[in-house]
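Let me begin by handing over the structure; questions about it come next.
A single protein chain has been omitted from the complex, and every remaining protein chain is retained in its original position.
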Amino acid sequence: MDLLEYQGKQLFARFGLPVSEGAPAGTAAEARAVAEQLGGPVVVKAQVLVGGRGKAGGIKLAADPAEAEQHAAAILGMDIRGHTVRQLWIERASDIASEYYFSITFDRGAKQPLLMLTTEGGVEIETVAEQSPEKLARLHVDPLMGLQPFHVRRLCFAAGIPAAEAKQVGAIIEGAYRAFIETDAMLVEINPLIVTPDGVVRALDSKYTVDDNALYRHPDIAGMRDAESGDPQERLARERGVNFVKLDGGDIGTLANGAGLAMSTLDVVAAAGEATGHRPANFLDVGGGADAEAIATAMEVLLSDPNVRAVLFNVFGGITRGDEVAHGILTALERLDATLPIVVRLDGTNAEEGRRILADAAPPNLHVEATMLGAAARVVELVEGSAA
Amino acid sequence: MDLLEYQGKQLFARFGLPVSEGAPAGTAAEARAVAEQLGGPVVVKAQVLVGGRGKAGGIKLAADPAEAEQHAAAILGMDIRGHTVRQLWIERASDIASEYYFSITFDRGAKQPLLMLTTEGGVEIETVAEQSPEKLARLHVDPLMGLQPFHVRRLCFAAGIPAAEAKQVGAIIEGAYRAFIETDAMLVEINPLIVTPDGVVRALDSKYTVDDNALYRHPDIAGMRDAESGDPQERLARERGVNFVKLDGGDIGTLANGAGLAMSTLDVVAAAGEATGHRPANFLDVGGGADAEAIATAMEVLLSDPNVRAVLFNVFGGITRGDEVAHGILTALERLDATLPIVVRLDGTNAEEGRRILADAAPPNLHVEATMLGAAARVVELVEGSAA
Amino acid sequence: MPIIVTAETRLVVQGITGREGSFHASRNRDYGTAVVAGVTPGKGGQDVDGVPVYDTVAGAVAEQDANTAMVFVPPRFAADAIYEAVDAGCGTIICITEGIPAHDMLRIYNYIRPRGVTMLGPNCPGALSPGIANVGIIPAQVFAAGRVGLVSRSGTLTYQIGKELADLGLGNSTIVGIGGDPIVGSSFIDILERFEADPGTDLIVMVGEIGGDEEEKAGAYIDEHVSKPVVAYIAGFQAPAGKTMGHAGAIISGSSGTAAGKQQALQARGIPVGDSPTAAARLAAERLA
Partner (left out) sequence: MPIIVTAETRLVVQGITGREGSFHASRNRDYGTAVVAGVTPGKGGQDVDGVPVYDTVAGAVAEQDANTAMVFVPPRFAADAIYEAVDAGCGTIICITEGIPAHDMLRIYNYIRPRGVTMLGPNCPGALSPGIANVGIIPAQVFAAGRVGLVSRSGTLTYQIGKELADLGLGNSTIVGIGGDPIVGSSFIDILERFEADPGTDLIVMVGEIGGDEEEKAGAYIDEHVSKPVVAYIAGFQAPAGKTMGHAGAIISGSSGTAAGKQQALQARGIPVGDSPTAAARLAAERLA
């Protein structure tokens, strides 16, 4: 789960990291009120889960509350790379002498947290990594050893942090590491980490991702999820507990059991549809051991996309039983009164029984195929036919 | 550093372990006041760093404040196995249905904390270990894994803790483990861990030892040290920072550099003096790199024991330099106006120079010996001569 | 000859009294696996379908010589279960549970690795050595015994490829599901090393997917250390960046972890990559022909 800048900063503050004083605002009037309370110049910042806010005009300096209100009004509702701005963060403006970068990522390759620090902050870290790799200090921390003082020293020495700032930067590294560990974070990034002209080091932005699987340990963070955001179909899927990802521009709904098979299904559908311009509309994994009810729910999510003109079921039963899948399909067809073409490929546990159940019911729009490639070809054929 | 019962219980409470309500008292009047505040029957408990308080009459049940005052007056000043009672702990009396035992020791053999739990509490754990070892559940915890729920379950199952109490006992194990780790404890013992007739589990006593080397991390615990207690000579040594242990019934003061050599010196002195009944009076390690001043201070501590009638210096220089030792001895003799026989054996770094310095000064009561065994024989001879 | 699950496997099932635990324990036993014990705290002394249940893994190890643990407990309790199995001396842990917090596995991985413990998963289907032993949820009926080693991050996709191989007359030495989480106990390289050393394996099929760089690393490893032919399949060419595709580990971050990148990396090492499970199986059959 990705957090908005101000949510990340709230966590920063909880772990003792210095951030600028500020408050969130949902309306222009609120933005003005916050600016009045802070006094002096403020920065109005769009809160969206996407980069490039500044370039898109989502971050504006305001000299006074009136200007803050104007900027807020302009930014709210703005579309930034597909994300509508519904929330702002208003904070006291900062004087900046230098911009550093610090992050902790969950390095799955090394299986250890990776700390990165550079004095070349304020830009994309990939750029620094490419253009001046010698300026990017990188260090892994064995989680069983834990962050030791030497890690901090080594990182600061390697990045060339001036001695006068090393203590502040060190405390920020320690606080961020604690935050990373204690909030089950997958990413904690501070870019830029600024130094003010009078030598104060402060986090001016935050990028913060928390492991979805660990949210049960952090109900406060789970509560930060922005229920309003995102695609309506994905929201429906989330509400129904269906493992679903929408793909842009597709017209063939797909469903499989198991993430790998579901991904593979997309690939073979895309390959089959390439010549005629048909594409998969979604990823949907019904998971292991799905029962009839789960299948029906998944179908409901699939059909909520009006662009979907045919559906492919690709189920290879392990825990999942073919007879349950067959019942689920029939239940869904009846309940949703679905008439669009549906191709079913069933294999594995109780597959024969499942195929018999489908053959017995024999709804006219249902087509059973024996192989995955055959099913992909068939569903493309059917959606192409329905378009004609 | 060993803590008194009530100090250990204060730490227990800090880590969420249930203890009886109570307060310390230094006078009979204070004891009465505490009893009045608690209401109902109370237990008056002598606070000394030695076992067997109950048998010695140091723990008494009082039905009312007046009786608490009487018991307190009787217990204060009492000598319990060489320890004078100066402090009491007054707590609400408990009804006891069962007595369990739980401890965490620093197992240096296994290099891991060792947890022990048994339902046979209230007696010396060595007795349980000998007489019914099958009732004593033992489990090591790898500190890098940390205490996991399975450790707690395994211990409770192995000890046969009734299911109804397992949750409370489990919470106590978890709290005690946190206390053990977070206070740098060498021992955390609860004996007895009682179960009341209405099923409440509570720590009725505490035995708590904290690593001296880690006290700098725990200034609050360091402040619990009972400066008044112990032998006056050991107190002097502690004040002067001298590594000293008094031995009962000895008449030969000993000093060496390094703990191993100091122990060995005791052994050879004891062997040499066995026939004539002379024994070492102390262990004293001046440590590595002792300078003249440190030697003089150590000598001062040695001579503060009126039973000491001769002194053996056994120094094998590594970091410690023989010339410094020689200067220290001469300084001490002069400063303390010491006339008792002193045998010196110097070896290692700058030993020749040290021996020359001593030979040049040649105080009449100073005898230089070439070997450790020779020095031990000589000091016994001299103390035997001085007794004649 | 099989790897990981063998005729020597003596299995203890953690969470055996749960719905899935009991179902698969029985199924594994019926297949011929020595399912010697189950563990459910508080249910010690009971049995599940004749398999004795213990309160602790230590009890199961002491009384039944269990050497392999299969973890079926819910994700919140899975880390504890894994530690318990390791602490009790099980040298092999197969964790089926899905949804374990990544930081839990981060600690577990770094704990077990220097201690030489073998782990599959979490979020894996287990391992099957056809005709010998099955530990996990792999539907054994799909697979035939043979000389193809199969290693995969995915469950059902593995079954799919197993079936495609079987349709071409090829069987497997062992099918190993390493799991779809960001950190799993065994990497492709760990399993490749075992298949390379296994005289019963002639060819290896590696089934990867988007996310991470294990496939790329495996490619380099194969180039240097694997003498047997390897054929690969990668799923997720259609996956958009930044979206988790079912598996917590299946996510494209920035430009890294794409299926195309993995395919290129493998092909650059001379490892053929099929563009469908069917194609991958055919490549395997060609190599063995």
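As written, the chain order gives the labels A, B and C, with residue 1 at the start of each chain.
The rule is short, and it goes like this: a residue touches a chain if its C-beta (ideal position, glycine included) is under 8 Å from a C-beta of that chain, and two chains touch if they have at least 3 such contacts.
Keep in mind that this is a model prediction, so the values were computed, not measured.
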{"item": "Which residue of B:143, B:162, B:199 or B:241 touches the chain not shown here", "value": "B:143"}
{"item": "Options B:126, B:198 or B:337, residue touching the unrepresented chain", "value": "B:126"}
{"item": "Residue, one of B:12, B:208, B:283 or B:313, that touches the chain absent here", "value": "B:283"}
{"item": "Hidden partner chain, touching residue among B:8, B:258 or B:354", "value": "B:258"}
{"item": "Residue numbers in chain C that touch the chain omitted from display", "value": "114-115"}
{"item": "Hidden partner chain, residues of chain B it touches", "value": "106, 108-109, 111-113, 126, 142-144, 181, 184, 186, 211-214, 216-217, 243, 245, 247-248, 256-264, 266-268, 270-271, 279-280, 283, 285, 288-289, 316-320, 347-349, 371-373"}
{"item": "Positions on chain A where the hidden chain makes contact", "value": "142, 144-145, 148-151, 153-154, 157, 163"}
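Rule of thumb we're sticking to: only the chains that are shown with their structure count from here on.
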{"item": "Chain at maximum distance from chain B, centres defined as averaged CA atoms", "value": "A"}
{"item": "Whole-Å gap separating chain A and chain C, where each centre is the average of the chain's CA atoms", "value": "27"}
{"item": "Where chain A and chain B are represented by their mean Cα positions, the distance between them in whole Å", "value": "58"}
{"item": "Touching two or more other chains - residue numbers and ranges from chain A", "value": "144"}
{"item": "Where chain C touches two or more other chains, by residue", "value": "111"}
